[in-house]
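Below: one structure in structure tokens.
The complex appears here minus one protein chain, its other protein chains still in place.
Order as written gives the chain letters A and B; numbering starts at 1 within each chain.
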Amino acid sequence: MPIITLTTDFGEKDHFVGAIKGAIYSELPDLRIVDISHSISPFNISEAAYIIQNAYISFPKGSIHIIGVDSELNPENKHIAVKLDDHYFICANNGIMSMLCSEIAPEKIVEINIHDRVTSSFPVLDVFVKVACHIARGGTLEVIGKAIENIKPIRNLVPYVNDDRTQIIGSVIYIDNYGNVVTNIKKPFFETIQKGREFEVSARSYKFKVIHSKYSDIVNFDIPEEKRHDEGKRLVVFNSGGFLEIAIYKSNPITVGSASTLMGLNLMDTVSVNFIATPLVPENIENISTLQDYK
Amino acid sequence: MPIITLTTDFGEKDHFVGAIKGAIYSELPDLRIVDISHSISPFNISEAAYIIQNAYISFPKGSIHIIGVDSELNPENKHIAVKLDDHYFICANNGIMSMLCSEIAPEKIVEINIHDRVTSSFPVLDVFVKVACHIARGGTLEVIGKAIENIKPIRNLVPYVNDDRTQIIGSVIYIDNYGNVVTNIKKPFFETIQKGREFEVSARSYKFKVIHSKYSDIVNFDIPEEKRHDEGKRLVVFNSGGFLEIAIYKSNPITVGSASTLMGLNLMDTVSVNFIATPLVPENIENISTLQDYK
Partner (left out) sequence: MPIITLTTDFGEKDHFVGAIKGAIYSELPDLRIVDISHSISPFNISEAAYIIQNAYISFPKGSIHIIGVDSELNPENKHIAVKLDDHYFICANNGIMSMLCSEIAPEKIVEINIHDRVTSSFPVLDVFVKVACHIARGGTLEVIGKAIENIKPIRNLVPYVNDDRTQIIGSVIYIDNYGNVVTNIKKPFFETIQKGREFEVSARSYKFKVIHSKYSDIVNFDIPEEKRHDEGKRLVVFNSGGFLEIAIYKSNPITVGSASTLMGLNLMDTVSVNFIATPLVPENIENISTLQDYK
């Protein structure tokens, strides 16, 4: 029996998530349900797209992912089920799937048409659960919807590259639990444009010339611990999902602040990368690797 | 093996919920536990009553619902187990069950009396888990308690109706994750009093003459999307649980605000419905359906 995952903006307090689980277990008592997140910002499509893209890949093939964000049925917000990378996704056709579909071609998309059989003011409970249980029992997408070719895109999903390929202009798509700022610039895309050139990442007035592979790369472990002052330093990493991320070492949004709050970086803000033909002189590289601003 | 659900005010951070699950799985390794909510406001009986009423109904018959809110045993706060609608509820006798019991007569209520067999400064762990596991193994309520007839009521649970039945005076019982404001006026009750008359819902200085069946009913899909300004509009719906709810279309309490914050509506505030003998003229209805205030 496949796993059903849940990604919603229902929050941790309301009864919605419990009700959905009760409904699934009423149909399929032996199935496993896994929460991915219920704390997506209300109606935030980009956040939901980022979360599901990073989470689904760890699940077994055949898993069924319910995404309950902005899912009320109306003439401009149809319900879809998508088969992609041997996983199933059930959501509204509001752009959530466009990030994933831009990287991996979907095998099949159907517009769900079982609404005449269910009345609903709570479509995740009444429609998505029914579709998920149908798929979990081995049912095909054709039975619950009619095939469509395209899904609704999210605007500004992919970063922009200028004509002479000297600049990538990306944007902030997610702020994580540590207040770190995630952009839409992914490592393979970056490397395709970079072609080994030096570069400078710019976010507001902050500039960085190194992208680390993990956070503690900025620490010089040859210096005794009590003489170091690494906490609070700014850095850029490709995070575990491969996204370019502007971070603060050991940040805490509640107490000392975070990359988002201290650097003033919010969702949709621009982060750019400029590629430089001439290499930097060595002492500058040294400065940068200790992550001082060099403005 | 039945499902055990958990509804508490323990929050998401502390070890309490994990400890309870460990204790249940230690007794019954194959049982399934489902979280309904752990974010009930501390000691808030009304919130807990609203959450459990809306969630339990989705679970299979025979499910066992532990409610850990204000559950410390003392002379005025006994522990009870209730069988109702073929579900079991374990909680303190502090009013949590009175909302449910006012709609559906309980089949059996017992006051739990196994406390001489367990010492406890954490009654949900030490008492409720034992009772839940006893029921899950097929045990009867008589073994763990003595039958009682009545449970403690919550005051102001049901809305008030005036003598000539021209007005319902309800109150706010819950603010949901979107900041929408849920009242204690349920649809069947409303319709019994309404008898087809026109009406006006009043909350503070805001007035509404239409109750929608879903949120996007306020959108006019004949107008091009870029010319509409529906987000942030006020509306009234019967929510998925059947409760009259004052909402803001696509609200976000953190960013743009919500029905609760923007309209100044809080728990226990009054929401009234006045019934009107004479019908409205058509153009007024038109105005209202676009949800402009018409004060």
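Annotations for the structure displayed:
Rule of thumb we're sticking to: a residue touches a chain if its C-beta (ideal position, glycine included) is under 8 Å from a C-beta of that chain, and two chains touch if they have at least 3 such contacts.
Keep in mind it's a predicted model, so treat the numbers as computed, not measured.
Among A:Arg137, A:Arg204 or A:Lys250, only A:Lys250 touches the chain that is left out of the view. Where subunit A meets the chain that is not shown, the touching residues are 3, 5, 7, 12, 32, 34-40, 50-52, 54-60, 63, 176-178, 213-216, 219, 221, 225, 237-241, 250-255. Listed by residue number, the positions of subunit B touching the unshown chain are 9-23, 25-26, 29, 41-43, 70, 72, 74-77, 121-122, 125.
Here is the rule we use: only the chains that are shown with their structure count from here on.
One simple way to say how far apart two chains are is to compare their mean CA positions; for subunit A and subunit B this gives 32 Å.
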